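On to chain A.
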Amino acid sequence: MSDFEPVVVVFACDYCAYTAADVAGRMNLSYPSGVRILRVPCTGKVEPLYIMQALQKGADGVLVAGCLVGDCHFKNGNLRAAARVKRVQTLLDDIGIDGQRVAMVNVSAGQGAKFAEIATEFSNKIGEMGPNPIKQGAKAAA
Partner candidate 1 sequence: MKSDSNLEKVLAAGHFAVTGELGPPRGANLQAIKDKAAHLKGMVDAVNVTDNQTAVVRMASWAVSLVLREMGMEPNYQMVCRDRNRLAMQSDILGAAALGINTMLCLSGDHPSFGDHPQAANVHDIDSIQQLQMVTTMRDQGRFMGGAEIDTPPRMFVGAAANPFGDPFELRVLRLGKKVAAGADFIQTQCIYNMERFAEYMRQAVDMGLTEKTKLLAGVTPLKSAGMARYMAKKVPGMDVPDEVVKRIADQPKEKQAEEGIKLLCEQIEQLREMPGVAGIHLMAIEWEHRVPEIVERAGLLPRPQV
Partner candidate 2 sequence: MITAERKPMEEIFHSVEPYGKILLVGCNECVTVCHAGGRKEVAMLASALRMGRLKQGAPLTVDEMTLERQCDPEYAEELALVVDQYDAVCSMACGCGVQTVAERYQGLPVLPMVNTEFMGSSEKNGVWAERCAGCGNCVLGLTGGICPIARCSKRIFNGPCGGSSKGKCEISPDVDCAWQLIWDRLKQLGQTELYSQIMAPKDWRSARDGGPRRIVREDMAI
């Protein structure tokens, strides 16, 4: 299992987490290379289906990274995102995929170090959980 490098898709809000990732880069703070960042205009734009499709296409984990509570540029997009993440987590649990593979986090634009830390921690956690189980099932079926 030690050679397993999880793919983690991060839906990062343009107003905060995406900038934070940028800051982390400029500060030369590293995080695992399996972390793939997708810029979104607001986490409120992240449909539950995006998360599902990321997993279906092979991601091992999904992070939705929005602004700090109270700081959403669109008032409550991050709160909507948190509620949607919760719903997806329940659905994943119901279909036999651990809902903890998906998480909502909040960071501000200046928190480069925090972003790197969160991304690393989450990636490590997914690493411990192992690969997305649908891959194993697909192999077994083939």
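Throughout what follows, a contact is a pair of C-beta atoms (placed from the backbone, for glycine too) under 8 Å apart; a residue touches a chain by one contact, two chains touch by 3 or more; residues count from 1.
In picking the candidates, the idea was that all candidates are chains of the complex that A comes from, given by their letters.
Treat the numbers as computed from the prediction; the structure is a model and nothing was measured.
A.B. asks: Which numbered candidate touches chain A here in the complex: 1 or 2?
C.D. replies: Result for chain A: touching candidate is 2.
A.B. asks: Any idea which chain A residues touch candidate 2 in the complex?
C.D. replies: 47-49, 52-53, 55-56, 91, 94-97, 133-134, 136-138, 140-141
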